[in-house]
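Written out below as structure tokens is the structure these notes cover.
Yeah, one chain of the complex is gone here, protein chain that is, but the others are all in their spots.
Let's turn to subunit A:
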Amino acid sequence: MLRNFCSHHRQFARVIWPFSLRQGQHVSSSTTHLQKANYGSAITERKKFYQNVSISQGEGGLFEINLDKRKLKTPGGTLFTVPNEALATAVATEWDAQKDTLKFYTMHFTTLCNTAIDNPTERTKDQMIRAALKYLDTDAICYRVDEPPGLVELQNNEWDPVLKWIEQRYKVVIGSSSSIMGPQIPVETKDTFHQHLNSYNFWSLTGLEYVITQLKSVVLSFGLIDKHLSVEQAVLLSRLEEEYQIQHWGNVEWAHDYDMYELRARTAAGALFVHLSSESTAVKKKLLRD
């Protein structure tokens, strides 16, 4: 009896939930785990409790992360699995890069995967698309200023080309405005984007929505996802007014640079998450003729 219990306990202890503070706080995964899941705080740090990080391929070809032979779980208690090797490598690298303490606020891939697996707010694909497109009404690059002249010129020079690009690429009308109400975006435009986003899978949409909320712009996010812009360019365009103010009043490292690097890291992670979770690798060899 005791031996039975021990072996059960050992089996139970082979999976870990690193996201909550103490192991005693964990709840059984069979109950409605989403309500009870302990997501902790984003700034919580935990002591590093493992040495080696590895990847293994489990059931259904899904990839799992192993920390010292124990399988990683999500805050909701589900087994942490990702659909391809690239994503698994990126997550494993994040865990491997942690030094003495686990800094969850630097582990963007892990966070995004957790959100996609657990779906803590229980949203459907359609809800996510509508939430993403809602940003179009208040898109950062559609709102222009009337003064000062320097900033007006800067916005026109930097934002107009991107706006023109997206209008040609998707054959839509967006426009810009300096009124408080913003531009009137036609229904057809939203329909086109809605249709386009329907082709994305759930994971890609999670990433895309994350990028949109970081950049505060649907247009810039599409520019980045469609590989028209680099991360640095997209972040610069998103922070255009701040950059303009910095040129006038000077740069403050612990506020401006701090924000910029964080924004870059988050945006890059989101964009890469979209690419990696929607790609399928195929090798096509050129036929050699004799």
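Keep this in mind: a residue touches a chain if its C-beta (ideal position, glycine included) is under 8 Å from a C-beta of that chain, and two chains touch if they have at least 3 such contacts; residues count from 1.
Note that in this section contacts and distances are computed from a predicted model.
The protein name that UniProt records for the chain not on display, among "Anaphase-promoting complex subunit 11", "Protein FMC1 homolog", "Multifunctional methyltransferase subunit-like protein" or "Ubiquitin-conjugating enzyme E2 1", is "Protein FMC1 homolog". Checked against the full complex, the candidates A:Val53, A:Cys142 or A:Leu197 give a single residue touching the omitted chain, namely A:Val53.
When the full complex is taken into account, the listed residue touching the unshown chain is A:Ala271, out of A:Leu67, A:Leu237 or A:Ala271. Here one chain is not drawn; of A:Cys113, A:Cys142 or A:Val231, the residue touching it is A:Val231.
Touching residues on subunit A toward the chain that is not drawn are 53-55, 85-86, 89-90, 92-93, 96-97, 103, 106, 108, 227, 230-232, 253-254, 257-258, 261-262, 264-265, 268-269, 271-272, 275, 283-286, 288.
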